[in-house]
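Removed: one protein chain of the complex. Kept in place: all other protein chains.
As written, the chains take the letters A and B, and residue 1 is the first residue of each chain.
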Amino acid sequence: MAEQPTRTGLIQRHASAIGWGLGAIVVLGCIALPSRHFADTLREPELITGYSLFGLCLLLAALNGRKRLSVLPLIKTSFWKTMHWVAGLVAAAAYWLHVETWWPTGLYEQALAALFYLVTLTGIVGFTWQQILPRRLTQSGVEVIFEQIPNEIVTIREQAEDTVLACTKELGSDTLARFYVETFQWFFRRPRFILSHARGGQRAAFWIAQQLATVRRYLSEKEIAYLEQLQELAEAKARLDLHYAAQGLLKVWLLVHVPLAAAMLVLAAWHMLLVNVYSL
Amino acid sequence: MAERFTPSPTAAYQRPTLPFRCGRSGTWERPCWQGPDVGGRCGGTHECAPVRRGDRWECRRPAAAGGSCAQGPLPDGTCPHLRPACVPLPSLRKLRGRLTLLVCTLLIALLGAFVNFGGSSGGALAIDPGPLSNVHASFTSSAGCTSCHIEHDLDGLAWVASAFTSHDQPGQCLECHAFEGEDRAPHNTHYTGRQDLPDVGCAACHTEHKGNDFDTARVAQAACTNCHRADVRSFNESHPPFPKHFPHQKPGRINFDHAKHFGTYFDPNSKYAKQESRDAEFAGRARAACTACHAIDEAQREIAPRSFEETCAKCHAHQVRQRPLIVFVPEEASPVTAFVLALDEDIDDDELEEKLAQFLRTVEENGVDGLAAGVLRTHGNARPATLLEGLSASLIKAAAAAWQTEDAEFESPETNETDPGGWHAGEDDEGNQSLRYIARRHNDPVLRGWIAFLRKAYSDGDDAARERAQATLEFLLSDDEGAGACGKCHRAGLMQSRERLASVRDWRSGGDPIRPLTRFVHAPHISLLGPDASCRACHQIDPSADYAAYFEDPTDVEQYQSNFRAIDKGACERCHAPGQVSMACQLCHQYHRKPQFNPKFRALRQAGTLSGDEGLARHSGKT
Partner (left out) sequence: MNATVTMERPQRWDAPFDDTVSDADVEMLLKRPEFAVIEQNKFPKSIPLEGVLRNDCRLVKLAPGDIVIREGDYGSSAFLVLKGKLRVIVKGEIPSELLGRTSTQRHGWFHQLSRLWRTPSLPEVRDTAVYEQRRSSGAEVVHDSLVSTPEGQALFDGQIEEGSGVMPNLGADFQTVDLGGGAIFGEIAALGRVPRTATVYAHSHATLLEIRWQGLSVLRKYDAGWRRIIDEGYRQNQLKVQIKESPLLSHLSESVIQELADRTLFESYGSFEWNVAYKSRDGAGGDQLEPVIAREGDYTDGLLIISGGFARVSKRVGNGERTLSYLRDGDHFGLDELYGAWKRRGRAPLDTTLTALGYVNLLRIPANALEELVFPTLEPPATHFADLLDRPLSGDSLLEWAVEKRYINGTQTMLIDLEKCVRCDDCVRACASTHNGNPRFIRHGESEGKAMVAHACMHCVDPVCMIGCPTGAIHRSPGSGAVVINDVACIGCGTCAASCPYDNIQLVEIRDRAGRQVLDPVSQTPIKKATKCDLCFDQPGGPACERACPHDALKRIDFQHEQLFAIS
């Protein structure tokens, strides 16, 4: 017999979040307190904060490694992912402890700072998209695999063209066909209104409705039946476009985040080398 | 949701691990079912590869791609469904890998291109952590990074290897900078009993490469409280109280009793008011304001009194001329004579008479030179020219001759009433015969010379000589009998520092700077509180102090009681408190003892270059 799960207390429900929060505070404390001690004893606190920051960056990069190691029963990737963004926030705090200024002097250090900011920013943006976009995808009412979208668009396009041709052939009027060539042929060619879909806008639906309203006054009753078929296809295409835009964003942001992170690690290693050569 | 069109259910496995996808998907045509091969080449232009069975060719398109086609293959066995070859596109994952590789390679290439070793000018872009402060940049422009970073001169693996060895960075700073005391010790001071204190590197407080306008001397307040954390966090709360008797722990060099002067000597109703030599107008002014004697115009830590002529001379000028320096008394072992002739204290009369006679004979014969020779014999460093300045040969010969006679009387020639100073021989006011010198003015060079000579003899001589010198000095500098009344005021300053060469400083007012790490500037306080009124805000006379006690025996510093009450922290806290004037440590304290530059630095500066080679050579042996 299926039953609803019983309600648990506030702390139990948020136990995971509380745990991560405490863990982050502990880690940050383990960085901040020894570095404060170093500062108090006239040693270099940047040693502690710097190496900790680099260690954190390596831990962040290790998510990539973990994803490739699903063959082994290591800790669940979802745990690693949460650790990744929590560690990212700790790293941002450690960065501030280390650098203590918004913008350093020296070109290569500025480049490193810029890379760190960009990586953090793209990470936050990507994280936000991962919270927002799946809901939008689900609410579109259809589900399609990203790599299948070209196939589906071709199918819709062929169906649309068949519809228009059938209308012309059976009713002898080319109004719909000419209209199609002027408007919907462009629309069915490839994903359209991508930016609007990415922002969650309604431009596609609006455009479709407008075009249909425009041509409706020139069509007979029977032609309107074909127009309605075209409408259904256009709306289906719009849903596909939404998937293209949203799933595309969900994939493409990593093409910015990961290379930048790799570059940041390279430059951070260079920085570590320089500091050890010149001042330690 | 019932729709006429739904995405077709996916019929076969999706393979996201394949590195390439059909190029047709990039142009929004229908991608082929084969897909590219793993090498990234097009999967084929034909829809299927027909197979011959018996005498017929059969279509072999898989079910997932639509199954066998209706037409079937052409009679010659080729598939009729052709499509143009595509240019396969990399999958997003592959693209990401390529981008990562590209970005990293580009970065490494840029680093390699903009890295410059070997002491050239300007920071290499890939290394430069920021502009130098103007002060450092100006003289390091020729040698570049190697001015301070000798590692910069290494190349290749040695450069990388230097990351694993530690460097003596303070040593680099100390190539040019120097301090009084120990360069690396905290506060440049070796504190006895504190062997536990580690050396403090320059980078502990100072930093560079923070921009042209950065002040390298500026140090954060936190640097002080790092070590003094347990003691000082903010001035009013936890700065330790000022030492007892601050700032008058050490006695000054001049015996000047402020309390007596303000209380008695300047009092127009005291018995001293009627003395002729006393300048009543000046006394009145001095009583009213400290500025009558102290020059606040040059107010630093010490506010020195004005010169003798401007201040003390108003009442004491005549005392200088009152007491002569008695060099020689016939038939007696006067202190100076005893010293010059190295006479023992318990010499018997006959010997004394003989020595004196011998001395007189020499003097009669050689005049001043004889006397000079005698002086020189006692101590090679004496300057007879100074000690005997103004002494005429004729006078001394005549006197020497006269004193060899029975009655030992010499009649002094006519003296100048208006200028009673200088050398005199003969009868003095008390009727005694002597060779004596009377100071013409304050800071008389002859008297100074004699005292300096004695002090030097004391510090350099053996025990016996020292004893003699000490006795003579005591005589010369005694309060009531000392020649020129020098000792009346200067005795303490001169007798304190027996171990040193007589220096001008010991005659002057003030004391040694006993707090090299503290600074106090009167000027802003005076300008805030106003001259005259502001002195008494902190410097208050302590009527109960026994100021004179110390001057009995100036060697016993513990006995010293200042005329003034100690200044305690509360006086400062009235203004240096939270929300008011700054309480920063560095307002009143400094870390270094006398920061200065190495002579080597000055030489290099003059030469116009600071070579890195020298630094490298010097440090090549260090790890």
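We adopt the following convention: contacts are C-beta pairs under 8 Å (C-beta built on N, C-alpha and C of every residue); 3 or more make two chains touch, one makes a residue touch a chain.
All values derive from a computational prediction rather than experimental measurement.
Undergrad: May I ask which residue of B:9, B:84 or B:599 touches the chain that does not appear here?
TA: Checking each option in B:9, B:84 or B:599, the one touching the absent chain turns out to be B:9.
Undergrad: Over the whole complex, note the residues of subunit A touching the chain we left out.
TA: Considering the whole complex, subunit A reaches the absent chain at 1-5, 67-74, 76-78, 80-81, 130, 133-135, 137-138, 143, 145-146, 247, 250-251.
Undergrad: Taking the full complex into account, what residues of subunit B touch the chain not shown?
TA: Within subunit B, the residues touching the omitted chain are 9-10, 12-18, 34, 37-38, 43-44, 49, 51-53, 58, 60, 62.
The rule we apply is simple: only the chains that are shown with their structure count from here on.
Undergrad: If you average the CA atoms of subunit A and of subunit B, how many Å lie between those two points?
TA: 59
Undergrad: Considering only the defined contacts, which subunit B positions touch subunit A in the complex?
TA: 1, 3-8, 10, 14, 16, 21, 24-25, 28-31, 92, 95-96, 99-100, 102-104, 107-108, 111, 123, 125-131, 149, 151-152, 159-160, 162-164, 166-167, 169, 200-201, 203-205, 209-211, 222-223, 226-227, 229
Undergrad: Looking at the complex, which residues from subunit A come into contact with subunit B?
TA: 39-44, 104-109, 141-145, 147-148, 150-156, 159, 189-190, 229, 232-233, 236, 240, 251-252, 254-255, 258-260, 262-263, 266-267, 270, 273-274, 276-280
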